[in-house]
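Structure incoming, see below.
The complex appears here minus one protein chain, its other protein chains still in place.
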Amino acid sequence: MSTSTATTTLPIAKAITAGLRDAMTADDKVLLMGEDIGPLGGVFRVTDGLHAEFGSQRVVDTPLAEAGIVGTAVGLAVRGYRPVVEIQFDGFVFPAFNQITTQVAKMHNRTSGRVNMPLVIRIPHGGGIGAVEHHSESPETYFAHTAGLRILAPATSHDAYWMTRQAIESEDPVIMLEPKRRYWVKGDVDMDHRPELSPWQAAVVRPGTDATVLAWGPSMPLVLESAEAAAAEGIDLEVIDARSLAPVDYPTIADSVRRTGRLLIVHEASVLGGLGGEIAARISEQCFYHLEAPVLRVGGYHLPYPPARMEHAFLPDLDRVLDGVDRLLEH
Amino acid sequence: MSTSTATTTLPIAKAITAGLRDAMTADDKVLLMGEDIGPLGGVFRVTDGLHAEFGSQRVVDTPLAEAGIVGTAVGLAVRGYRPVVEIQFDGFVFPAFNQITTQVAKMHNRTSGRVNMPLVIRIPHGGGIGAVEHHSESPETYFAHTAGLRILAPATSHDAYWMTRQAIESEDPVIMLEPKRRYWVKGDVDMDHRPELSPWQAAVVRPGTDATVLAWGPSMPLVLESAEAAAAEGIDLEVIDARSLAPVDYPTIADSVRRTGRLLIVHEASVLGGLGGEIAARISEQCFYHLEAPVLRVGGYHLPYPPARMEHAFLPDLDRVLDGVDRLLEH
Amino acid sequence: MSIFRSTIPDVATEEPMVQLLGPDGTRTPHEQLDAVLEEADLATPERLRGYYRDMVMIRAADLEATSLQRQGQLGLWASALGQEAAQIGAGHASREQDYLVPTYREHGVAWARGIEPWRLLEMFRGVSHGGWDPNELRTHPYMIVLGSQAPHAVGYAMGLQRDGVVGTGDAETDTAVLALFGDGASSEGEVSESFTFAASFQAPVVFYTQNNQWAISVPTSVQSRVPLAQRSRGWGIPSVRVDGNDVLAVLGAVRSALDSARAGKGPVFVESLTYRMAAHTTSDDASRYRPAAEEQEWAERDPILRLRRHLEQLGEIDEAFVARCDEEAHDLAMQLHHHIHGMEDPDPVHMFDHPYAEPHPIVDAEREEYLAYVAQFEDEEEGGR
Partner (left out) sequence: MSIFRSTIPDVATEEPMVQLLGPDGTRTPHEQLDAVLEEADLATPERLRGYYRDMVMIRAADLEATSLQRQGQLGLWASALGQEAAQIGAGHASREQDYLVPTYREHGVAWARGIEPWRLLEMFRGVSHGGWDPNELRTHPYMIVLGSQAPHAVGYAMGLQRDGVVGTGDAETDTAVLALFGDGASSEGEVSESFTFAASFQAPVVFYTQNNQWAISVPTSVQSRVPLAQRSRGWGIPSVRVDGNDVLAVLGAVRSALDSARAGKGPVFVESLTYRMAAHTTSDDASRYRPAAEEQEWAERDPILRLRRHLEQLGEIDEAFVARCDEEAHDLAMQLHHHIHGMEDPDPVHMFDHPYAEPHPIVDAEREEYLAYVAQFEDEEEGGR
């Protein structure tokens, strides 16, 4: 039984569940692996009900070892399966880093294209949930620099559903960064119509003229809210949801910046060495004669993610985004 | 017996050996750990002779497990030791990535400053040696983004000696990226006089007026050579050796760019998401009104490091650097 | 017959369990462990009452922490309910000079090491990532990335070897490390690598697993089809399984293991069979994956009850003592309650205090930036009103 019905309202977490369910129904090579994803349904309940529905051969509670999870998924992919791996929290992806970097990312290339790696690594990502250490990380930079990987970062329920499907359908490995603090935010999903927009494209989610603000995943509601606040002050911001972080859709961003002349990038990861730096560098190059101000960034500081009672100061918030907009417009 | 004598000529590898030896002599808490660093002296012979001199309690051939090597070094550091760990090749640092990212980088912060992590991770780094897969990587980006780590990248024998000493003396963890393909290039070392320049500062190694070229480690001889070639064409390049990649010395770079109005960054790592992106973003911001051209980068492509017979096309070379300079000056 | 050999003819699913106190409190003599306990004076009636008090205290603190979490005072709490004997026993088995390397649920161990419970709660409240000086209290910070602490323990033990404080024969000098991890964490490669290093260097480290039957929703059988105690034997690291709800068995076995490690005889592994009576954390719902009957079954093996029964059999406990313990525990809980409720949130500027031990220009600049940014609002507030 597929959950596909016409447009429906679902929280992001449940949209992913639906995406997983429909992908598993459509292709019996799709299987899920991870810690506590079986009877418990995952600590975020994203796989809730799937174990009961598909059984323990397709929804696999693994031993507690991330390298083993990703590494066995590689073997399953070679054998023709399409494993979808859940990493319980962003901070626990690092034990699997060797497998992701030297194996998942390189296997297709190593075999001169003879073996595909249709493997999805789902990571609940980002902070703002008041968690203990290692539960609020934004590791996208590490993966974006690693050739061979793709990264999707849905920000809405609709994208969450379709990106789950499209990540699973991709013949390349995809890291799915799920906006954990928005898991329970509801939104419309149309499961019946494949989106026209490719998952690898950015979306202008709010047109504007004074400056472009780029963000993704968990930061999207914040930048949209900031744009509303700025509008109240007479500043008209264009807001772009990057959607795909590897590859980043530079044409869409550059096109916007050529129009607005200004770009602010917002992400939770530390600004220093973060993905925003690469985007700033490329846009500064591609739009050199259009930029009326340097590309600015608002994000985390160059610190280990702080204890929960300080995270509000570490994370971009409305005031910091607006402060960034102000600095941008001062030029 | 210390090897410290007045200025002497040593290949980079031997300058590091001397630095290790002098550090071990100066402080008996310094110890070396790694694969094959004992009787063999390391696959690059950097620890040659040290096992015979200091014995197996201080020059430790470990089991073959990188997470174990770095993880035990963390424990030794807590106990008051200053472990210097050798990772045999850049491509083999990833099994230790969890220890480096979640433990080495965060332990001082986690304990509110009560425990220091004076730990050095030596990594022979970069390509150009005709090696098989995984032996030519440039992983600096991963570490530069990780708060809590420092990175030094010596390009000369003198820096190799002193940075080895200073990395070991640092109370913070330091990743030492050793320019493996330049290990046997000789240079002068003055072991008697501590350099006035801090290891965390960049050095203008060739003054010039038309554009600034920034590089580090294995790329330094290349950019210096390129500057000579450009000079022959009447282009006067200023060349900066970044020396420290975490933190990067932005004041020195920005000062230069404000004078020349142009910046080219050269590194072996993939340009996409590489450290050059962060530097370009910051310099574009800090020197916005001084830049006469966008910051350009010459480096690796967004590909897994290719087989040896193609690496010449992947790596920056004289022509690609000069091509970059030309594009820079076209603006 | 197959040529392939296992630990014991064919795969060994049976493993004896050392038990000194039966569920009803009855004491079984045990030649080696009784000698160990006696030599160290660890099983006198006064000591036993002390353990009882400790367990009662830490349980009260634990329950209070859960209620503080419900009140929104903590972000999360990982209860150690049911593991009191496994933890108080292990903590007291260590000598003061030993170094303990815990995971994130070792509240009883921490208590036995003299770490005030509020320091643990700080972490779960979200005001700190680790609240004490590891070298002062000879206890590593709580560690959350499972298994990552195990190689630290081995490295510290290698430091002890180099410091010459192993195998000297002097009880005050000889030192060992106690490395703790759960049944789930035992699957992490870093734990296996720790076995490799410890065995190779014969480091003075005791690996101690509280097999509390579950890793969140996953039963231990997924991590190992054979008793976990056997895991280390593949490295030639001797091991034993003990009843983790029996404080004396834990004390005796861990003390004996630490003695052996201190004497320079290399690593030892102890598996302690116990039960996580509560859910994994306050965010977890154990009813989704384990039957109430199982919880019931283990409730009957409650480690506190067991020690009390034993003390009763010895005639070494009375109502007054029990009541005093309960009272003290109540006081502790109240103190905790007030301490936590009264705890002010730290000024976030402190997040810039310790990313590095030495000056760092980017951190300094970002700190200034942050302060200037915050000052804006203060100016606005002053100006505006």
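Read from first to last, the chains carry the letters A, B and C; within each, the first residue is number 1.
The rule is short, and it goes like this: contacts are C-beta pairs under 8 Å (C-beta built on N, C-alpha and C of every residue); 3 or more make two chains touch, one makes a residue touch a chain.
Note that this is a predicted model, so its numbers are computed, not measured.
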item	value
Shown chains touched by the chain that is not drawn here	A, B, C
Residue touching the undisplayed chain, where the options are B:Ala131, B:Leu197 or B:Ala293	B:Ala131
Omitted-chain contact residue, chosen from A:Leu31, A:Met220, A:Leu296 or A:Leu328	A:Leu31
Option from A:Thr62, A:Gln88, A:Thr212 or A:Thr260 whose C-beta touches the chain left out	A:Thr62
Where the unshown chain meets chain C, residue by residue	1-7, 10-13, 18, 32-33, 187-190, 192-193, 196, 199-200, 202, 222-226, 230-240, 253, 256-257, 260, 268-269
Footprint left on chain B by the chain that the document does not show	35-36, 38-41, 43, 61-68, 91-92, 94-95, 130-134, 272, 301-304, 306-314, 319-320, 323
Missing-chain contacts mapped onto chain A	31, 57, 62-63, 65, 67-68, 70-81, 83, 98-99, 102-103, 106-117, 147-148, 150, 170-172, 200, 247, 249-251
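Following the convention adopted for this analysis, only the chains that are shown with their structure count from here on.
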item	value
Farthest chain relative to chain C (centres taken as mean CA coordinates)	B
Chain A and chain B, separation of their C-alpha mean positions in angstrom	31
Cα-centroid distance, chain B relative to chain C, in whole angstrom	40
For chain A paired with chain C, centre-to-centre distance based on mean C-alpha positions, whole Å	36
Where chain C touches two or more other chains, by residue	128-129, 145, 189-190, 355, 360, 362-363
Sequence positions of chain B contacting 2 or more other chains	98, 102, 106, 109-110, 147-148
